[in-house]
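Read the structure below first, then the notes.
With one protein chain removed, the remaining protein chains of the complex are shown where they sit.
We call the chains A, B and C, going by the order they appear; numbering starts again at 1 in every chain.
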C-alpha cells in the first residue's frame, strides 16, 4: 500500500457517511480524496455535517465525478451497489460496502428475508462479512468487505461465543433490540416527526426484520437455527441495546459463562465484558458508547429456568456502521486494526 | 353505601397517591376525608403534587391521625399493610391495597419470588387480585382488593386471552417490558440521577423480577407455567410497554387471534385492541395513554415460526396503580366501574 | 342557544383540531356535527388522533361537505379563513378562528410583522382577541373570536398586570420563550426529523417572530412599546415557557408585585400565581400543564438592578390554542366559562 491511502466515500451525506468522514479525517494513513452526494453536490461537508465545520474543507461531488482511488466506502442506499457493480470495480480495488447488498452468502436466505430474489446472486459470497471478531483473518488483504447490519452486529456479538461453544438450544432464542432514531437515516418523514417520535416505544418490527437473516447466517454457521427477533424504537438518537434470551442445553453457571466469553473476547480490542454487582452500569448501556467503536456485552443467568439473558450494546452508526467499516479497511490495507478508533466515549451523556 | 363515600388515602405523598387524589377529586360520589404523609404532614397537597395546586385545599395528616372512613386506599411501602393489619381493619370496612403484600394467594409462590416467607400467610387469599378484567365479579361488593403490579398488569392483560384459550406453549413465553422512571417512586437516589438516568437503556432486571409471580398466578391458573421475564428502564417517565413472545400450540392465523382477543375484550371499557396496517401507531404506545386508565393490546404473527408477538401498553401510575384501584373501588361501592376515569389521553405528547 | 349546540371543526386533523375534538367530546352541551380534513377525508378520527380511538365514531369530511352549524372552530392554515370569508359566514353564526388572520386590529402593525399587507384589512377589528382574561366581557355573546398565538398568550398573560399597572419601562422588555415541537404542527420535514430535533436548543427566531405584534397590541394598548422577543426550540413536545425581563419604573418590592398580580388574577379560573420558596416547582413549569388550560405565572425581583423576571407557562396546544378557544366558545354561547376544561394535569410526567 502507498504510505498515504487515497480513500473516497460514495453516499457521504448520510449519517454513516458523516461518521466515516469524521473518522477518516483523523486517520494518520489516509487522505480523503472525494466524498459524493447527489443532493448536496458542490456544498461543503460542514454544511451537511455541522460537527465537521472547520474540521475539513471538503465539498461533495456528484457520484459521476468520482475518480479512481485506493479504497472506496459505499454508503449508497440498499440495492445501489449491486446495480453499479462495474462502476464500483472500476473505481477502486478495495471496497467496503455498508449497504445490505452483499451481507448474505446464500441466495435462498436472501430471498426468504428480503421478499425478492437477489439481483446478482452470482456475486453473493464475494464479500467478507464485516464483523472482524468473526472474520478477521479473511479481512487481512481482502478486496471486498460488506459491513453488517447494526442490529445484526449487536445481536451476533452478544451471542456468538455461545453459539460457537454450542451451548444453546437452537430453536428457542428470542432477541429484542431497542434502537434509536438514527437507524432510519437522515431522511425526514411522518415516522420521524419529533412530536410523534419523541417519547415513543414503537414496535416497528415485532417480526420479520431483515437483519434476522444475518444472525441466522453468522450464528448458525450451517446449523438450522431460529432467532425470534423483534425491534422496538425508543426515544434515543444513537444506540442499539440487544436483549437476547437464550436457553442453555447444559446447566452452566455464571462462572462457566464468563469463561466462554473471556475465551472468545479476552483479546478483542473493541469488546468489553460488562457485568458488575452494583451501580448504574451493571450491564451494557448504549449511551456511553456514542462515538466509540465498542461493543459491550453482559449477561445474567436466570435461576428460575435454563434461560440466560445476554445484553449487548453498540453505537449503531459506529460499531454498527461507520466504525465497523474502518477496522475492515485497516485490515484490508495493512494498518493496525484499531487505527483512528481510540475515542473512549462520554460520561455523562 | 352513603350517597357520598368518605375516602382516605394512606401514603398519599407518593406518585400513586397523587394520582389517586387527582382522580378522586373529580369523582362525583366521593369526598376525600384525609390524605396521609409522615414526611409532609401539615403541608398542603399542592406543595407535593404541583399539578393539584388550586385543585384542592387538602393538607397531609400523619398516619396516626387518620380517622375512620368508608373506604381506604393504602399506598404504603411494601410490607407496611400486612404489618398494620389491625389498624387497617379498624379504619375502614373497604380497603384497596396498592402494595405488593396481598397480591399472591400462595405462600410458597411468595417465598420463591420474594426470597423470604410472607409475614402473614394466613391473610393470603383474603384480597381479590385487582385486575377487574379478570376478577370483576369478585370485586362487586368485596371488602378487600389488592392492586396488581404495574408490569404484571401490562403483561397479564396482554396475554390473558391466549392463556385462557389455552393456545400457547406453557414453558416458552418470553416477556420484556420497557418501563419509565416513575415506576421507582418519588425517592431520589443515584439510580435516578438525571445525568445517569436520562438516555439510559438500563437492564435493571434481566431475571428475577418479583412481578413474575403475579403473572404465573394469574395466567397459569393452576397450570405449571414459565414466564421468562426481563425489565429494561428507558428514558420515559410514565408508561410500560410489554413485548411478549408466545409460541402457539396450534397454527392460528391473525384472524383467529383477533377472534380470541375480541371475545375476551370486546366489551371491556378500558381495553383497546390496537393493530393497524399503517401509521405511527400501528401497535400500542404507552405515551398516548399517560393519564388514562386504558390498556392497549396488539399483536403480530411471525410468519417464520409459531411465534406470536403481543404488545401491550399502560400508564404505570394509572392502569398500573391508581387508575386500576378506582374501578375496584367503584365496583366495591356500587358505582359505575368507569366513574372518574373518562380522560382519553393526549396526542401529541 | 339550543340545549345542544351543534359544533363543527374545519381543519381538524392537525394537533389543535385533535385537542378540540377531545375537549368537545366531553362538553355536556355540545354535539360535534362535523370535523373536516382534506387529506384524511373518509378516515376515522381515531386513525389520525390515536388517543381518541374508541372515544368517538366520527370520521373526517372534506371541507366542501360541511353543513351549517351553530358554531364553527377554524383550524385552517394561516390565510385560509380571510380567503374564505363568505363561506365561513354562510356556515355558522359563531366562529372561533385559531389562525393568525384576525388577531391584529391594525393593518399597519400586521404589515410590519407579516411582511405583506393584510388581504382583507376591512375585516380587521371584527374579531375579539381571544384571551378571556383580557377580553372576557367582549366575548359574552360575541359572534367572532380570534384565538391568540401560543407564544403571545404565554407572554401577554405573564406581563399584562404589569403593563396595565404601568410600572414597567416601555422600551426595555426582553422576552425569551422556550417552546416544544408541537408548535410547528403535524407536518414532518427536515427541521422536525427526530435525530436533529431531539436534544436541540435551536434559536429558530432570535428576532422577528410574528407573535411579537400581538404582544405590542395587547400590552401596549395604544402606548408605544418595544418587546425584544426571541424564541428557542427545546426537546419538548408540548409547552411554552416565557421568561420575561422587565425593568421597573419604580422600586417595587416582591410584596408590591404580588399585590399587582393578585389583583389582576385573583379571580381567574385558569391562572395560578406560582412562586414558592423551595422544591422543584418554585416557578411555573410547562410540563405539569400538559392537557390543561392553565397558565402559571411567577416572578423574581433582581436585587442587583430594577429588573423583574417574570416566568409564565402554558400548554401551547391548550391555553395556547384549543383550550383557549373553548372558554371563548363557552362565553359566546352562554355556557359556564370553565366547562369541559377541568383536567388538572399530570405529575410526574
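Going forward, a contact is a pair of C-beta atoms (placed from the backbone, for glycine too) under 8 Å apart; a residue touches a chain by one contact, two chains touch by 3 or more.
For clarity, every value in this text was computed on a predicted model and none was experimentally measured.
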item: Contacting the left-out chain in the complete assembly, out of C:178, C:211 or C:272; value: C:178
item: Hidden-chain contact residue, picked from the options A:115, A:222 or A:279; value: A:279
item: Selected from B:43, B:193, B:249 or B:262 as touching the chain missing from the view; value: B:193
item: Missing-chain contacts mapped onto chain C; value: 172, 174, 176, 178, 190-191, 195-203, 206-208, 212, 226, 228, 230, 232, 234-236, 239, 241, 243, 245, 279-280, 282-287, 298-305, 307, 309, 311, 313, 348-349
item: Absent chain, residues of chain B that touch it; value: 15, 180-182, 186-190, 192-199, 235, 237
item: In chain A, positions touching the absent partner; value: 15, 18-19, 22, 25-26, 47, 49-55, 182, 186, 237-238, 272, 274, 276, 279-281, 285, 288, 290-292, 342-349
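In this text, only the chains that are shown with their structure count from here on.
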item: Relative to chain C, chain with the most remote C-alpha centre; value: A
item: Chain occupying the most central position, where position means C-alpha average; value: B
item: Distance from the mean Cα position of chain C to that of chain A, given in whole angstrom; value: 46
item: Chain A-chain B separation of Cα centroids, rounded to whole Å; value: 39
item: Residues of chain C whose C-beta touches two or more other chains; value: 15, 182, 186, 237
